[in-house]
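One chain of protein is taken out of this complex; the other chains stay put.
Going by the order they are written in, the chains are A, B and C; count residues from 1 in each one.
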Amino acid sequence: MSRKLFTFNGGVHPDGHKAVSNATPIRAMSLLPHYVVPMRQHIGAPARPMVSIGDQVLRGQMIGAAEGYVSTAVHAPTSGRVVAIDARAVPHPSGLFDLAVVIEADGEDQALEFQPLDWRNLDPSALRNRIRDMGLAGLGGAVFPSFIKLNPGAQKIHTLILNGAECEPWITCDDRLMRERAAEIVRGIEVMRHALGCRTTLIGIEDNKPEALAAMRAAVPADMEVVSVPTLYPGGGGKQLTYTLTGVETPTGGRSTDVGIQVFNMGTAYSLYRSVELGEPLISRVVTVTGHVAQAGNFDVRIGTPLKDLLAAAGGALPGASGEIVGGPMMGFDLMDSAAPVTKAVNCLIVKNPKLFPTKPIELSCIRCGECARACPADLQPFEMYWYSRAKDFGRAQSYNLFDCIECGCCSFVCPSHIPLVDYFRFAKAEIWEREREKYSADQARIRHEFKTFRLEREKQEKADKFAKAAEKSREAAASGADVVADPDAEKKKAILQAALERAKKAKEAVTPKNTDNLPPMVQKEIDEIEARRSKVEGNTESQARHE
Amino acid sequence: MIGSPYIFGRNSTSLVMLKVMLALIPGIAAHAWFFGPGIWVSLLLCSAFALGFETLILLLRGLPLKPFLSDNSALLTAWLLALSLPTLAPWWLYAVGMLFAIVVAKQLYGGIGQNLFNPAMVGYAALIVSFPVYMTQWPAPIALADHALTIVDAFDVVFAGQGAISPDAYTSATVLDTWKTQVRLGTPVETILAQPMFGWAGGLAGRLGGQEIVALMYFVGGLALLSIRLITWHIPLAFLIGVAATAGVLHLIDPTQHASPLLHLLSGGVMLGAFFIATDPVSAASTPRGKLIYAVMAGFLVAIIRAFGSYPDGVAFAVLLMNMCVPFIDHFTQPRVFGHTRTAAKDAK
Amino acid sequence: MENYLLLLIGTVFVNNIVLSKILGLCPFMGVSRKLETAISMGAATTFVLTLASGASYLIDTYLLGQELSYLRTLSFIVVIAGIVGFTEMFIKKTSPVLFRVLGIYLPLITTNCAVLGIPLLNVREQHNFIESLFYGLGGALGFSLVLVLFAAMRERLEAADAPTPFKGVSIAMITAGLMSLAFMGFAGLIR
Partner (left out) sequence: MITAIFVMAAIGLLLGGILGWASIKFRVEDDPLVEKIDAILPQTQCGQCGFPGCKPYAEAIAKGEADINQCPPGGAEGVKRLAELLGVEAKPLGEGLEPKPKSVAVIDENTCIGCTLCIQACPVDAIVGAAKQMHVIVASQCTGCELCLPPCPVDCISMQVIKEDVLTWKWRYPIHMMKRAA
């Protein structure tokens, strides 16, 4: 049975280089002395650290809890002691540091007791909570918390798509995973199907991976379909694979769930199997190490493994290496600090050399040849977006649908003038987001300022009213008491006293803060803490003073 | 800082330009065969002036010479202008043409990729407006000329003026010029077409006519560009259809005034225009629908200017006029983006 | 009818008011920064110009006649000013943003030489009423056409890498010159 496939526009055919790393089985890594586990490994709010320095942890113990809805947990990769909780190098294009828990391994690698889950008889919401606490996030690169994606919500999901396309050159981790652990993947897919309640399951694999195709075909039950899709970058992009398999376009600004389709990565299915059927949280993933290294291949890597140790496990970089790429060559980024650890998002580490990755020739002017538009899988006009992004005319750049760009890199790849188009788009997007943030805070500030002005106005009014009333009263009293009291001196004194009282009252009113009510709990907490610290300090100085 | 992608294709701008220039070779060869060696002189002169002006401006702007001079874009402009101008014109004509093409139309806008108008056609239009007499003295087909020039003669003519040889001995009006003048004089169509420069009478060996063969050679070069996907089919096809359809309608209305579409397609700059000039990506429309509109309109204007205007050929003006419309056309013909519905796009506005 | 059509085409393309007669350059340069603005300005000018040529024809023929022809320019200016004033109020009411965007150029339609030029040319060419209307409409359409095309080009030009001395208005002027050059291609189409 062959399924009708759809072809999206554009796309490119870069050299695959898959054979460099897909020939050998997935290797395990020996235990390392230190693991660095960042708290922000997924899209959404970072996990909140649950351990303190000096705590003993076991393998699989939750060390960071999900914070807010779009978040997920983080676990200890091995048993040992927490030695630091601070900002560490993380795999991020900026090279900036981020909060991480550093664990010193005790070498025992003692695990928590893992509890397999009877997911078939579990309420879907309970299953999702479990998956959230297991730290599952999409392992394809977007790392969106999986439990949210497994919530069909109001949308009826009719089709589940498993993404085994792995269209980026060099990367082979899903390829090896499918070849070696097809049965486990399928059991993970069963869990997804159960949670989503969908009928159709499609497994899309690019036709440059015949072994993986065969292994998956052998493993799937009759009601799942393994589909061979043509090799074309970025055919493994979620929107592109969905279109290739179903002919449905994911609406702009929306998700595939809006059209009743959910897409998961192969690695996610495998990890889901481990966390649900074995009860082991997401503490490891398969990572490809390839390029200019001694023994390229795939490794089963604990989350938190420093990338330099991973590189060493692959025999280290060969002489003449010129840096590393995290992720694929089309969408990855330069590794700034090799102390950065493997996170849930890291699927590949490529060692560059000048022959495999020559420096890009200098950028010339755009000649509007339209190659980029023909290569664009989103049917955009990249040269127009570039033209205005370059001139920092972000409004016009946006009017050419800048935000439909998936940053796949096809346009930069084909550009005859070697313009780093995607860099211009990333720059423009970042600037637009920044402006939106600024706009939002400006609006907030305006509201708060207007409220303050209004409040001052109102208080002034109230005070004036009060004063007028008081004056009225005293005049009345004066009028009625004029014939009773004869002593003008006493009367004068009384008036002076009254005025002084009034002034004092007014002054007191003025210094009474008006905005301490309705504080958000965070702020209140902060104040309380600072107050406590302060009273402590004051207490200390007081006691010191007493001692003296 | 430059991020991903870290790999890139082997295409480059100078390669693109070079391929286009290679595709011009068959046409140039045919031109030299039929009209004498003057074409080599004008190609050489135009190239030299183009590189000279380009270097001058780059130096003035303080930009590096090597990457910009090696992108071949100035050379391509020079070739296109040389092929549009009459050969054997005085040398300063080429200089003025290249001045307008390279300095005014290209470098003042910021150089390659920034110009709004096709540089070669700006040069041509500026010349035909300023020096109409020189622009109508084309070399006669070799067999029709009283005096066949050698390449040395050609240099002599270009640099030293007419010298010993009278220009009447080697120049003649072009096909389109002749048609226009004769029709206005009331000469019957049959008599005009009986002149040796018309039709296929010239033939390859006779070197009598030859404009059709040159045009066909440009066509062949254009097909080569199409086959290596350097240009898309939209502009050439729409351009040719625009010319042929308009000329055809006019021909049907009044065959005594308007030449047949075939004559239009194979004369003047139509073939060169359709495949090499109108397709210049910088100044042409860039969306698929926009390209069709742009090229059909340009073809239409060519035929209209040829039929009713004061200038014998309209390719340069038609291309410039449509260059003017390009930003407008592009603005309103943006293709649908993946995931957008037509109505949703409208709602968002 | 054919005659009017030729007149219209002639004024729009061949004798384009901006690019051939070089009239109305002030709004042509001033209101061509944005495409949307240019379209509105074109519409406003079309409205004013058509009305002005009709009204001025009537005034010239029926009110001034031969003996008062020395009042021609004066009365035309008054009429144009009146129509512009009306248009201004209308736009201010219907589209305040446009009113603001057109800014000084809206009242300046009054002093747009094209708007005075066309009625005067009408008189010189001895057009009848319908011809005057068509001439006014054609001139205005020609103005709007090149204004809109020019605005679209300037949007792209704004981002171009022109050498510093040529950035902005200078390169726009050169562009206008090249447009004029291109429009010379229409020469001889219609006498």
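One rule holds in what follows: a residue touches a chain if its C-beta (ideal position, glycine included) is under 8 Å from a C-beta of that chain, and two chains touch if they have at least 3 such contacts.
All values derive from a computational prediction rather than experimental measurement.
Although it is not drawn here, the omitted chain touches the following shown chains in the complete assembly: A, B, C. Screening A:D98, A:E190 or A:E206 against the full complex identifies A:D98 as the residue touching the chain left out.
Only one of A:A23, A:A294, A:L318 or A:A442 touches the chain withheld from this view, namely A:A442.
Within the set A:A137, A:L364 or A:A378, the residue that contacts the chain not displayed is A:L364. The omitted chain makes contact with chain C at the following residues, 33-34, 37, 59, 63-64, 67-68, 71, 74-75, 78-79, 81-82, 85-86, 89-90, 92-94, 96-97, 100-103.
Taking the complete complex into account, residues 40, 90, 92-94, 96, 98, 362-364, 392, 420, 423-424, 426-427, 429-431, 433-434, 438, 441-446, 448-449, 451-452, 510-513, 515-516, 519, 523, 526-527, 530-531, 533-534, 537 of chain A touch the chain not shown.
Contact between chain B and the unshown chain involves residues 1-3, 62-64, 67.
Rule of thumb we're sticking to: only the chains that are shown with their structure count from here on.
Set against one another, B-C and A-C show the most C-beta pairs in contact at B-C. Separating the CA-averaged centres of chain A and chain C is a span of 56 Å. Rounded to whole angstrom units, the spacing between the C-alpha centres of chain B and chain C is 33. Residues of chain B in contact with two or more other chains: 110-111, 114. Contacts with at least two other chains are made by residues 155-156, 161 of chain C.
Residue ranges on chain A touching chain B, taken from their complex, read 8-9, 12, 14-15, 93, 169, 239, 243, 249-252, 254, 325, 327-334, 352, 357, 360-362, 364-371, 373, 377-381, 383-384, 400-401, 404, 409, 412-418, 420, 422-423, 426. Per the touch definition, chain C reaches chain A in the complex via residues 155-156, 158-159, 161.
Considering their complex, residues 35, 148-150, 152-153, 155-157, 160-163, 166, 171, 174-175, 178-179, 181-190 of chain C touch chain B.
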